[in-house]
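A short worksheet on the structure shown next.
The full complex has more chains than appear here; those shown keep their coordinates.
A and B are the chain letters, set down in written order, and residue numbers restart from 1 in every chain.
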Amino acid sequence: MLHFENDYSRAAHPAVLEALAAISDTPYPGYGSDEVCDHAKERIRKACGKPDADIWFLVGGTQTNQVVIDAITPPYAGVVTVESGHPNVHEAGAIEYSGHKVLTIPQHDGLMDADELDEFCATFYADGNYEHMVFPGCVYVSQSSEYGTVYTKEHLRRIADVAHKYDMPLFVDGARLGYALTSSACDMTLRDLAEIADVFYIGGTKVGAMFGEAVVFTNRKAPKHFLTVIKQHGALLAKGFLLGVQFDALFTDDLYFRIARNANEAADRIREALRDKGYTLTLDAPTNQIFVTLDEPTHARLEEHVLLGFMEKADDTHTVMRICTSWATTREETDRLIDLL
Amino acid sequence: MLHFENDYSRAAHPAVLEALAAISDTPYPGYGSDEVCDHAKERIRKACGKPDADIWFLVGGTQTNQVVIDAITPPYAGVVTVESGHPNVHEAGAIEYSGHKVLTIPQHDGLMDADELDEFCATFYADGNYEHMVFPGCVYVSQSSEYGTVYTKEHLRRIADVAHKYDMPLFVDGARLGYALTSSACDMTLRDLAEIADVFYIGGTKVGAMFGEAVVFTNRKAPKHFLTVIKQHGALLAKGFLLGVQFDALFTDDLYFRIARNANEAADRIREALRDKGYTLTLDAPTNQIFVTLDEPTHARLEEHVLLGFMEKADDTHTVMRICTSWATTREETDRLIDLL
C-alpha cells in the first residue's frame, strides 16, 4: 500500500532519531530548562534573524494553537480566522474550551483576505452594540493553509498591517511551515516571517520531528509567566530536552528546509502527472497537499493501492481527496503513485 | 421624545410593582425556596399544561442562555443556532466562556430551517474527521426571533424532530415569548410550545417584569443539581422570591399575554401606517419589532423626535432601524409616532 494520506505517518527523520540516540544516556534537567533546548533556540533565533526572539517548545499543533491564542487574546476577545482555519474546524473546540470565541471571515482557497479582515473589524467597531459582542483580539492564519496554499510576503504583511491597525497581534500557525517556505510559489523566508508575524510556530510534527512545535515570539517576550500558562494547559513536557534535541537536529545544516523541499518536489511531480493525465485539481495549491476531484471508478481503483485523505463529497459521483507528500516520501513511492494515476 | 428603541426601557407593569409592594413586609427564605416561587411555578405549570414541568427562575436572558446551554450540552459538544442567534452575536461570548462552541447555520429572516439543520448534522456525522470536530449537542432557537419573526407550530415541531433525531434537546429562547405567542402570525400556544420544546424560557424582562426569565424543563427534570450549577455561574438570586412574585403576577388573569398583545397591536398599527406612507419594511415581521429601511433625511427627521434602535447600515444612504413597541406602549405614543412618519 502506498501512503499519501498525511504527513505525520512516520516517526521521524533519521537525523532526528540519531540525535535522540546520541543524548539518550545523558541526564538533563526538566521542563525545557536544559542546554539542549538553549542550543536549539539559539539556532532558531539565528535562522530567524531575531537574536532576541523568545522561543518555547510545545508538543502538538492544536495544543500550541490553544495555548498561544489563549495567552495573547484578551479575555473579552476572540481570534479572527478564515472559516477553514484549523482552530475553527478541526480542533474539537479547543479554543472555545479556553473561553474564547473563534470569529470567522470567508476563506479564499484557504487564505485570508486583508481587506475582508479590515472590513470585519471596521464593521465591528462601527456597530453600536459592539460592547455586547466578542472583540476581535488576535488574528490567526496558517502558512501553508489547510488547503495547501501559501501567503506571499506582501499578502501576509498586509494582513499584519490590518491586525496592528486594530491592535491585534498576528499569529501564524506553521504546522506546515517548512512546506510553505520551500514552495516555489512562496517568496517568503523564515526571516521575512519573523519580521512580519508577532508570534508564529515552526511545525516539527509534520516536518521531520517525532513531535514538537517551536513557538517564536518575534518582537517581544511571551506573555508573563508563560511557562506556568503552558503547565496550566497541561502542555508542559517533563522531558523538554526531547523537544530541544529534535529542533536542534532540524536546524542543523538547514535540515528542516531540505526535507521540506523534498515533499514539495514530490508534490510538484504528482501535480504535473495529474494535469498531464487530465485529472481535475480542486485547488491550485503549491505545497505538499494536492486536492483532486475524483470520480467514483477512479477513486475506487486508486484506493486499492494508495491511502489518500478524505476531504469532502463534491457531488453524488465525485469526491475531493487529498494526496499528501511529506519529508519522507521517496522518489520510488512518487513514481509508483504516478504510474497508478 | 418618543421611546421606541427597545422593549426594556420601563421598570415593570404596575400590577407587577403592586404585587411586589404587597409582599414587601413579609420575610421569605432565600434562593427561591419560598412559597411565592412555588405558587408562581404552579401557575406556569398550569398555563403550560405540564403538571410535572421543572421550573427555575433566572435574572436575565444572556445569563439564562449561558446557564441552560452549558447545562444541557455535553462537554464535547456545542449549540447549533442560526447565524443571527443571540448567543452567536450579542452575548459577548458567554457561551464560549462556558467552554462550548456556537455552531451556526444560515438564518432566514432570523429563523432556522429544519432541513438545513438536518443537513448540517448529517454532514457532520458523514465527515470522516468528525471526532476532531465539535459535536452538535443542542439546538437553540428564539421565539420570536432576533428579527421579530415567529415559528409556526409545524415549523418548530420539524426542528424538534430533527434535533431529537440527532439526540439533541431543543431549547427555545423566549425572551420575547409573549410577543411571539400573541402574534397574529403565530398558531402556537404556550401548551403547544411546552409539548414541542425540551426546555424553553418565558421572558419577563421584556414583557412586563422588572427582570426575570422562567426556565421550563418540559419533559424531564433539570440537569442534576441545577441549583448548584446556577450558583456556580453566579446566577442565583439571593431574594428569589422577587422573581416568584413577578411571575405570579404575570400569570394571574393572563396578564403576561394581555400586555404582550398590546405591543403587537401597536406594532400592527405602525406597520400599517408605514406601508400606507410608502416606507420600505426591511423584513415582514409580525411581532413587536419592526425593521424599516430609512433614507438619511427621513432618518434624521425622525431621530429628532423618536428614539429608535440601530440595526445596520443598508448602504451609504440608507440605514435599517428598528421600531420596537412594548407592553408599555400607549395608544397615544403610537398615534404620535404615526403622525411623525
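FYI, a contact is a pair of C-beta atoms (placed from the backbone, for glycine too) under 8 Å apart; a residue touches a chain by one contact, two chains touch by 3 or more.
Please read these numbers as outputs of a predicted model, since none were measured by experiment.
**Student:** Since every chain here shares one sequence and 2 of them are in place, how many copies does the full complex have in this file?
**Tutor:** The entire assembly in this structure file is built from 4 identical chains.
To be clear about the criterion, only the chains that are shown with their structure count from here on.
**Student:** What whole-Å value do you get for the distance between chain A and chain B if each is reduced to the mean of its CA atoms?
**Tutor:** So the centre of chain A lies 42 Å away from the centre of chain B.
**Student:** Residue numbers of chain B touching chain A in their complex, please.
**Tutor:** 76, 78, 89-93, 95-97, 99-102, 126-129, 131-134, 310, 312-313
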